[in-house]
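Have a look at this one.
Complex shown without one protein chain; remaining protein chains in place.
Per-chain numbering from 1; labels A and B assigned in written order.
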């Protein structure tokens, strides 16, 4: 059997390589340099440890050793992250076989520095987000529980980092980061979305926040909320047009309950308004308005087979 | 470039440490001792292997070696789990720098013993839950498939363990366990919920079961069901009040179909009642009642752009 299967495996290998030559759009051989998804996820997790020192990762920090710990960690992360960013530029000069060119490496170092300089500001935003979660959920015992176990903290902390890289124009990596958060939390936030301060998502599974969404300050939403596109604008050749405002705007202090679906680039939810559970909205709502769905009709029956 | 970036990293490190001194509520340096999330997840997975011997983890058990295997595993888990529980008490006497005090270690050992003594009873409940899943799903080939691949088995087995730790008053760890299950399954069950025998959740993604929910025996639900709070009671200072009954009660033999949302601490679904898909309920339903939403109106159009 062993011999026999080795022979067959030889045949399988050549037919698979033939398919690599044929099915080229999902084959990257001697084509492009790409960041490694595994490396991006590893860097993302280490950055989260720096955002919440003493909570995630190393838990025995003291003021005497923390600067050394942070410096050593940043230095290692700097090298790893700038390497992945350099590959993401996919300069025509380098393919998957070469090292990236020195021009891309220099640019990647500058972009990485620029990103690292934003980390303290990101932490200030996250402190407010964590407080908003505690204030908004009666089940929260304390802020520590929120940091340790709330999926929105994972999703928002990764989003706020990915959004800065998105604004810097780094390819691929921001979306890899937010899709990693999506996989872990069920919360799908596009790195291009604009999200204000004190943002809280409770439970979160199924939440979708599209690329051109704009969210104000102090907005609270629950699981299954969709902020999506109403329809796909197409050019004369029938190709969808990319880059237009396709997703809604949510003003300050709005609350969106579980399963609310709000669609369209022109759709705005006014300040302090409330969208009830399972509401499906494709037009704007003024400020301080509440939209709810009517109660379902009830029927009593003996036969309960549905 | 290397030299240059090292200089810059030095500056980044000190500004980040400054932000640690400033943004203190998400910084744990010389403050508290906490359980390690990674360790809690590792212990949870090893406990699941003990719950389903020969299915998860080591698959070559025989009656001659099983008691030795179980004893060695329990001994190792006992030390690891009691250590994490001891840290979770966060006694003022110990911070993240110290070992925990002997008083906490003694209490942690007693709590761990008490929890381990409940494992056989948890297994009896899980045997019924697994059978309920097989009986409730025509797609299930056999009980083995249910144990190996049904997300509800992961979520319920972790919930039933976390709930016992919650009842013992262990901080942080029960929620870390159920949020780990949430991340893996999309099923979000608060460790404080009360859930009866023969519980089955089919598919499960998006299910939310709140802290003060009470669920009877032989209840079946599908993906996207929310058992949530209707509104957040606030005290005179506008702070939300914690610890009141905010989530619904589901009586024996009830069935909740996909996307049903049931809200409020006073809302009760009666015995044997059925809540249809996407129904949104904020008031009680008597026994043996079926609630469904009306069929949507249909329209025929040529232009299919939505």
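Everything that follows uses one rule, which is that contacts are C-beta pairs under 8 Å (C-beta built on N, C-alpha and C of every residue); 3 or more make two chains touch, one makes a residue touch a chain.
Computed from a prediction, not measured in an experiment: that's the story for all the values here.
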Kindly state which of the options A:229, A:251 or A:269 is in contact with the chain not pictured. A:229
In chain A, positions touching the absent partner: 1, 4-6, 8-10, 12-20, 22-23, 25-34, 36-37, 96-97, 171-172, 175-176, 179, 182-183, 186, 188, 190, 192, 205-206, 208, 210-211, 224, 226, 228-229, 232-233, 239-244, 246, 255, 257, 259, 261, 263, 272-274, 276, 278-283, 285-286, 288-294, 305-306
So that we can see where the missing chain sits, which residues of chain B does it touch? 50-56, 59-63, 66-67, 70-71, 74-75, 78, 82, 105-106, 109, 112-113, 116-117, 119-120, 123-124, 126-127, 130-131, 135-141, 143-145, 147-151, 184-186, 203, 205-206, 222-224, 230-231, 258-259, 276-278, 293, 295-302, 304, 306
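Keep this in mind: only the chains that are shown with their structure count from here on.
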Per the centroid of Cα atoms for each chain, what is the distance between chain A and chain B, given in Å? 23
